[in-house]
Structure formats: structure tokens, C-alpha cells
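Pasting a structure below so you can have a look.
Only a single protein chain was left out; the remaining protein chains are all shown in position.
And now, subunit A:
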Amino acid sequence: FKDDFSTSPHLFTPMSPYDLELPTQTASQLSQSKELLTDFSSVDLSFLPDVTQDNKEQNLSEDGHETQKELIGSLPSDEDSGVLMDESSLSHPGAAQPSPEASDICPPLTPMTPLTPATSASESSGIVPQLQNIVSTVNLACKLDLKNIALHARNAEYNPKRFAAVIMRIREPRTTALIFSSGKMVCTGAKSEEQSRLAARKYARVVQKLGFPAKFLDFKIQNMVGSCDVRFPIRLEGLVLTHRQFSSYEPELFPGLVYRMVKPRIVLLIFVSGKVVLTGAKNRSEIYEAFENIYPILRGFKKPS
């Protein structure tokens, strides 16, 4: 046997056959195609193949147990609940595919909470990004004596030569706060919006107990960071070729690819191991939406098994 291949470098051609179909879509086209997909919610899905043994194994091996968990995809923010119900009904047969009778049974429509987005008609990733960090700010609306606070609080550190704020930490929820003398406070480290709010309230209470008339005004979440794993390695060189206007990949500087998504305005760090970090969101839904936007792009760079 002799492999007959030319020495022309195939260094960075994406390995999948889908790369020809990957247009350099602008973000508006991306959201447009998503809207087209959601329009298929009323389409008859009986053409889906019957669940055979091979299908079952493939489903189990590929998507694992994400399809058996609650399917969470992305949701355009102004979609009404009627369409939500439709999508949930058509997605559940897909979820229950490992059981043979699934395609005939329409499972009961579970009411979806507004925060959990619905699935789209095409394949959803089934992967939910986990929130890792929330940064929020709040205004305590009173001038603070930082030296006094550092003296009277156990969990505070204050080094005016290094930084002009008190750094305070609490154990539950495990967070850190920067408290400035103007009364403004930044709270970081929480894993959910509610935890961030609870932590900020605890800091405000501590400041109150220290003798300052602290209030709790204008609590606002400034940044949310999430991360997840797509479970397959990604050809970053190919991704930067097809999405040049959004991606920046400098292996000499940083091992990951920085993808600046336009809608929603989120920055994603994509690594060769398949791990994705999403940051710059003000809401949880932006992170989910950004991930659902990037997942089909990344799947195009998965080597076909």
C-alpha cells in the first residue's frame, strides 16, 4: 500500500466535511437563521428515524445524558410563552429517544420558568454553561471611614498605599467585596445572581453594624462569567480562518481563541480542549444564548467520528 498524497500542506484545513457549508455569517444572519429554525416548531416530525439499537447507542455515546436532563437551549428574549410551549413539546420526543415508544408519546407540557430558555427546533447542545463568577455593585449611600472599618472588622484588609479601598470577605456565600470611602461597593465571587445579592446585603449589614448609616441602593449586576465543556477538541486554526472578523487567535500570546460575539455582546474564550469561557454578560440568558450560538459553529470543527 502506498499513500498517495501531495506534500501541499493541509496544515489548517478543518477536518470536517461541513466546512464548505460554513458561511462567514454575520451575527445578524446567525440570529436570522435561528429565527427560521424556531419557525419550524409546527412542523411534523414523524420523518425522524425510528429508534433502533444503533441509534440508541449513538445517542448515549454522543450526547450522553444531557438529552435526558432538562433540555435548555437559547431563547430570544421577546418570545412569548405560547411558542415556548410548542418548542418544549417537540423537543421532548428528542429527549426521550432512548426509550422506543418516545416518538408516539407526547409528554405533558411542563410549565417553563421564564429564566430557563426553551430549545430550538434543530439540535440543541444540551449543555448548560455553569456560572462561575458574578460581579455586582451597590451604593451604600454614606461616607465611610475605611481605617475605622479595617480596625473594627475581622475580615477586612486595608492598605491605602496599594489600593484605596477596604477588601472584605465573607464565608457564606464565599465572596469578596471592595468597599470605597465614597460608599460604593463592588461584590465579586458569587456563583449566582441571588447569591450575589445576598452577599452584598451581608456586607451592607456588616457596615451598618460598624456604625455607619448604610443603605442598599442601586444593586446592579455588572458582569457574569460562565464556563462549560463541549466535550470534543476544537481546531482553533480553522475557526479563526472562517470567523476572522470575530476571532482573535494568537498562540504566541494566549493558548485560547478570543471570540467577540456581536449579538449578544459576549466575549468567549475557546480552548483546544473544548472548554469555553463566556464573559461580559449582564443576564444569565445572554450567556445561554451566546453558547447556543457558538455551539453549532464549534460542532462544525469537530472531527467526524
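Simple rule for what comes next: a contact is a pair of C-beta atoms (placed from the backbone, for glycine too) under 8 Å apart; a residue touches a chain by one contact, two chains touch by 3 or more; residues count from 1.
In the analysis below, contacts and distances are computed from a predicted model.
Trainee: Of the options "Serine palmitoyltransferase 1", "Transcription factor IIIB 50 kDa subunit", "F-box and leucine-rich repeat protein 3a" or "Myotubularin-related protein 9", which is the UniProt protein name for the chain that has been left out of view?
Mentor: Its UniProt record gives the name "Transcription factor IIIB 50 kDa subunit".
Trainee: Of the residues A:231, A:263 or A:282, which one touches the chain left out of the display?
Mentor: Spelled out, the listed residue whose C-beta touches the missing chain is A:231.
Trainee: What residue numbers in subunit A mark contact with the hidden partner chain?
Mentor: Residues in contact with the chain left out: 1-3, 5, 7, 9-12, 57, 60-62, 64-65, 68-69, 130, 151-155, 168, 170, 172-173, 191-198, 201-202, 205-206, 209-210, 229, 231-237, 240-241, 244-245, 248-253, 255-256, 271-274, 302-303, 305.
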